[in-house]
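A protein chain is absent from this complex, but the other protein chains hold their places.
The first chain written gets the first letter, and so on, giving A, B and C; residue counts start at 1 in each chain.
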Amino acid sequence: MRFFSDNAAAAHPRVIEAIAAANRLDTAYDGDAWSARLDGVFSDLFETQVRALWVTTGTAANCLALAALCPSYGAVLCHKDAHIENDEAGAPGFFTGGAKLMLLDGPGAKVAPEAVAQACDRVRKDVHQVQPAALSITNATEYGLAYRASEIAALGAVAKQRGLGFHMDGARLANALVTTGESLADTTWRAGLDALSFGFVKNGGLSAEALILFRTDLAEQIAIRRKRSGHLLSKGRFLAAQILAMLEDDLWLANARAANAAAQTLARAAPARLVYPVEANEIFLKVSADEAARLRGAGFDFYDWAPGEIRLVTSWDQNGEAVERLAAAIAAL
Amino acid sequence: MRFFSDNAAAAHPRVIEAIAAANRLDTAYDGDAWSARLDGVFSDLFETQVRALWVTTGTAANCLALAALCPSYGAVLCHKDAHIENDEAGAPGFFTGGAKLMLLDGPGAKVAPEAVAQACDRVRKDVHQVQPAALSITNATEYGLAYRASEIAALGAVAKQRGLGFHMDGARLANALVTTGESLADTTWRAGLDALSFGFVKNGGLSAEALILFRTDLAEQIAIRRKRSGHLLSKGRFLAAQILAMLEDDLWLANARAANAAAQTLARAAPARLVYPVEANEIFLKVSADEAARLRGAGFDFYDWAPGEIRLVTSWDQNGEAVERLAAAIAAL
Amino acid sequence: MRFFSDNAAAAHPRVIEAIAAANRLDTAYDGDAWSARLDGVFSDLFETQVRALWVTTGTAANCLALAALCPSYGAVLCHKDAHIENDEAGAPGFFTGGAKLMLLDGPGAKVAPEAVAQACDRVRKDVHQVQPAALSITNATEYGLAYRASEIAALGAVAKQRGLGFHMDGARLANALVTTGESLADTTWRAGLDALSFGFVKNGGLSAEALILFRTDLAEQIAIRRKRSGHLLSKGRFLAAQILAMLEDDLWLANARAANAAAQTLARAAPARLVYPVEANEIFLKVSADEAARLRGAGFDFYDWAPGEIRLVTSWDQNGEAVERLAAAIAAL
Partner (left out) sequence: MRFFSDNAAAAHPRVIEAIAAANRLDTAYDGDAWSARLDGVFSDLFETQVRALWVTTGTAANCLALAALCPSYGAVLCHKDAHIENDEAGAPGFFTGGAKLMLLDGPGAKVAPEAVAQACDRVRKDVHQVQPAALSITNATEYGLAYRASEIAALGAVAKQRGLGFHMDGARLANALVTTGESLADTTWRAGLDALSFGFVKNGGLSAEALILFRTDLAEQIAIRRKRSGHLLSKGRFLAAQILAMLEDDLWLANARAANAAAQTLARAAPARLVYPVEANEIFLKVSADEAARLRGAGFDFYDWAPGEIRLVTSWDQNGEAVERLAAAIAAL
């Protein structure tokens, strides 16, 4: 029974069906009928004019956005536990041409406006030090916390004041929104975001993420950078179709609700062990090595996050019985 | 009736079926059962030990290989009409960190050993001029010509003599092999190739290409570069499954045969108009603007390659009747 | 007797004196009194407000300018014989982060407006092809031809029309101006230039070139890029002092006049052998291998430019007697 990560789960059947349904001749790259719909569909969803480009990975979405928001000689502010810092093999450095990640601290991998302001203040305004050019946050965070729209707006305000581009890695944005109940618009562009990596793969998609640009003027160079980095698939309709399937009838929200519900079941099993409140589909538990071994012995697979700490991740398709059994096993430790 | 490019055709139904069949939980990235089979399957196919990595585009395959074969301060020799020079948005420069493409001439986008030797000779051996580090050829060429194994071996010999890495962009390798009837082994590593971009997408695949490394020592850094460039999909099994489906029962060869046969039908319709012999699935015809307009008026879509010259491309699934009608229309011009 | 290149000549004694005179404590980097004068002195010289930054090499000046004028995903148009293409070890690719040099043809390494327009027209306006972003010319050209101000203005017009930044590599600008008799202003910004690499080292300087920015808004990022590329010397006053010495009493023009005069003496010795008119301090002569050997046997050193062609370069300090002897030797061939 696998609670290792949501990025290995199956794709939702409707995504597979959408791929099959898209299997006919159309114009190559993003000249097809499916891709043509993305701008409109996402503009409706976000209640504002956006540009939407498909890519195959969150890393590509994140780093294409950062390359447009930060010059090669600038810095991106992010949390020290951010995915772009720890889990993308230095992709931000590659895509930007050598920009620096300037690391912020804060509990639960959450970035606070004060941390941003202080980091900017620490930099001398001269040519010897790399100047901050962009801010990137992850929502839900790497510890499964959801930003409230007001928190993001406060970050957006400091970003604007400091002249920083503002990007959100939303690999698990759906899970965060299900928790906050706030709108996509409030959580993104109304809070000052310039670009959003809107994740679908961890949430029932197969191989398509959406890069949403609230600063639509960035679309032209990002489309070039997408091609230049080998991310412009010739049969792009198969990516667009996946995304459209995820949006139809709010499948993306339904999937996130299912994953979050499973997470809550686990969280309730051992509230005292929780390292952080569970606000998405990740649960971090204080569990000794011995206890971890016992859970593994019982057939559960998960990630050893840190000494005395494990990470469980639930998926949109998490087997209900497995969740109940794991909850019971945790409670029984 | 579309003869614009093979990169927009439908995927073969067995590829779609393979995707559906792979839709269950497995380890993320390339830790799954499908990906695990690639090295073995391709090693059998090539009759030697290879490493095989999936990627989603030919551009990614080409440029990951070139980044491993050419330092940032080196040059890649290629034909002036090569895809990497003309149609990849400068991706080689991006992936290598600024390496130079050093352009060769030659009819039909074919590279001759003498051209390679002369290009090397023209470079002063000092720090002021960029030194050649790799050679990249396209097979079938951008004009649809197929290299014979002996031709590649002659290039491999000069590459070895000059200390050049040797890469093949095989976006239409299947089409070339169907024409030459030569073996994969003879056409690649026995001829001195270090790396091959083995194309499937133009030949009935959906979104998976294979990067084949005959120099298996390159695999480690290329795996890192794949991640770093955002090309390590989390649900990689869906790519591996496509490739396995294409290889099963030699589907890749059957598809190429179908496309090539359609091309021959068109070639026979107007032998005097052929710019080059038709050795793959691309037909370049001398056609006046007026004649091109007439063909378009009759419902045929194609690419205006150059003044007085059009390009037709046939696909694995080309409708036979459409091909016959186009052949007749060309003959009737 | 050396006619190999002007880049190895001695520095003018007044340059050495200026270095000695600058040898006292001042603020580091470019915060000193000498550096502070550059903007003003050059603004006077160019009859318009400019920003002027010292660097130590023409390669640095050229490539810092190009990095500011061309994005990593763009192309710089230049002549196929340009220094940036042939003699800078791929530095433009390094400084720009992988931009492409798009090569133009034309006699004498001169770029014609039509060549620029045609090169732009050849590029499809899509994401697959690298789009031209800048134009760079060399004046005097690599074959020692001087652009007239009107020729540059015609290039400036096409650059503006096509949205290209416009840069001049002026390693031998002084030599060109001495020939044309036209003003610095007419030859540069009035003709549409955005940035100029103003060479001093080949003309009697020691280690200081000036990067002149007519688009003063570029200065901030170029100052950062200068530091980032290791080109911000801590004792910058020694560079600024050299440049100021070269400008004082028009030493730069006097030096160029001396070098050009020596070149004319050589040109007059064998007008029928000239490959190009001599408009600066470089002489290209048709000379057989046998004749070249005889000249070398007589103690003259020079560059074998191409089969049957040699290059002679005169310097500001060329020994008059050596020039006369070489002229006689050439005439006697």
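Descriptive notes on the structure:
Definition applied: a contact is a pair of C-beta atoms (placed from the backbone, for glycine too) under 8 Å apart; a residue touches a chain by one contact, two chains touch by 3 or more.
Quantities reported herein were computed from a predicted structural model and do not represent experimental measurements.
Within the whole complex, the absent chain has one touching residue among C:R51, C:R172 or C:K202, and that is C:K202. Interface note: of C:L104, C:L233, C:L247 or C:V287, the residue touching the hidden chain in the full complex is C:L233. Within the complete assembly, B:Y73 is the residue of B:F46, B:Y73 or B:F300 that touches the hidden chain. By the touch rule set out above, chain B reaches the unshown chain at residues 71-73, 97-98, 127-128, 131, 221, 223-228, 232.
Residues touching the missing chain, restricted to chain A, are 72-73, 75, 86-90, 93-94, 96-101, 127-130 (touch as defined at the top). Contact between chain C and the unshown chain involves residues 2, 4-5, 7-11, 13, 16, 19-20, 23-28, 32, 55-57, 59-60, 63-64, 88-91, 94-95, 201-202, 206-207, 224, 227-235, 238-239.
By our rule, only the chains that are shown with their structure count from here on.
Each chain's centre was taken as the mean of its CA atoms, and the one lying most distant from chain B is C.
Of all the chains shown, the one with its CA centroid nearest the global CA centroid is B.
Separation between the centroids of chain B and chain C, computed from CA atoms only, is 42 Å. With centres taken as mean Cα positions, chain B sits 34 Å from chain A.
Under the contact definition stated at the top, the residues of chain B that touch 2 or more other chains are 88-90, 94.
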